[in-house]
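All protein chains but one are shown at their positions in the complex.
Note that the chains take the letters A, B and C in the order they are written out, and that residue 1 is the start of every chain.
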Amino acid sequence: MEEKELSHRKSHHSDKFKKDLTVRLNRIEGQIRGVKGLIEKDAYCDDVLTQITAIQSALNSVSRLLLEGHMKSCVVERIQEGDTEVIDEVLVTIKRMLKK
Amino acid sequence: MEEKELSHRKSHHSDKFKKDLTVRLNRIEGQIRGVKGLIEKDAYCDDVLTQITAIQSALNSVSRLLLEGHMKSCVVERIQEGDTEVIDEVLVTIKRMLKK
Amino acid sequence: MEEKELSHRKSHHSDKFKKDLTVRLNRIEGQIRGVKGLIEKDAYCDDVLTQITAIQSALNSVSRLLLEGHMKSCVVERIQEGDTEVIDEVLVTIKRMLKK
Partner (left out) sequence: MEEKELSHRKSHHSDKFKKDLTVRLNRIEGQIRGVKGLIEKDAYCDDVLTQITAIQSALNSVSRLLLEGHMKSCVVERIQEGDTEVIDEVLVTIKRMLKK
């Protein structure tokens, strides 16, 4: 995603929340490297596929945490400020998550 | 996954296939690092979630390619050798993929 | 689901919206009957599985429409009334939808 396509809005997560997400993403990065190693040494496909499924579960957890943080902060705040457009935005995101 | 848990079987993918998977996984690793950067600089959640969905699609492609390679080589060969147990194994893997 | 487990809250969808959902569900009911017929006459599994996938897409559409209606009406209204608990409720529902 190009920098310029990004929303001008900002999120305001606590440092603890950001730290938790970063730790999870570091672990996922390590898992991806692990899968590359498995492929390099011709590991059996079933084992590789099992590892990829584990990465997908870990990514699902990250996206659910982010959605939860988003809905409990930005979405609530913007609705309370009378800006209901945020609902359309988050629905687009949720539908994308449901389709993936 | 601990080394010792891995199957003793080996896959025999072509170098071209392994290269293709590795290129895809390198790109996914870069995308994970990108998401960490977005979280670090408080990018808007919708943007982060969109990026994660893109990573999940990319991982889905890798696992479909692996499943396809597996079924067209190992599964066919083992059935032709009279070893139908491979069907039970691959069904476990497919069910795991369907659940993720 | 037992009657008594149901929420005491009510939804207030327009008749047009309810009619649309009912038409979709009638069609899905017909598709289910179609699948039973296919199984009865030993249709090839690939064909039956394709039909089931079509039913699942149709059900996904119904649940996305319902979620959209819910978020645009009940969720917005309850937040505007200061009842932010609705966010926790809808997050439980969304997570269930993401897991299915």
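Quick note on the criterion: a contact is a pair of C-beta atoms (placed from the backbone, for glycine too) under 8 Å apart; a residue touches a chain by one contact, two chains touch by 3 or more.
Model, not experiment: these values are computed from the prediction.
Undergrad: The chain left out here touches which displayed chains?
TA: B, C
Undergrad: Please give every residue of chain B in contact with the chain that is not shown.
TA: Considering the whole complex, chain B reaches the absent chain at 60, 64, 67-68, 71-72, 75-76, 79-80, 84, 87, 90-91, 94-95, 97-98.
Undergrad: Residue by residue, what part of chain C touches the chain that was omitted?
TA: Interface with the chain not displayed, on the chain C side: 1, 6-7, 9-13, 18, 21-22, 25-26, 28-29, 32-36, 38-40, 42-57, 59-60, 62-63, 66-67, 69-70, 74, 89-90, 92-93, 96-97, 100.
One rule holds for everything that comes next: only the chains that are shown with their structure count from here on.
Undergrad: Nearest whole angstrom, what separates the Cα centre of chain A from the Cα centre of chain C?
TA: Roughly 25 Å, centre to centre.
Undergrad: Let me have the rounded angstrom distance from the C-alpha centre of chain A over to the C-alpha centre of chain B, please.
TA: 18
Undergrad: Centre to centre, by mean C-alpha position, how many angstrom separate chain B and chain C?
TA: So the centroids are 30 Å from each other.
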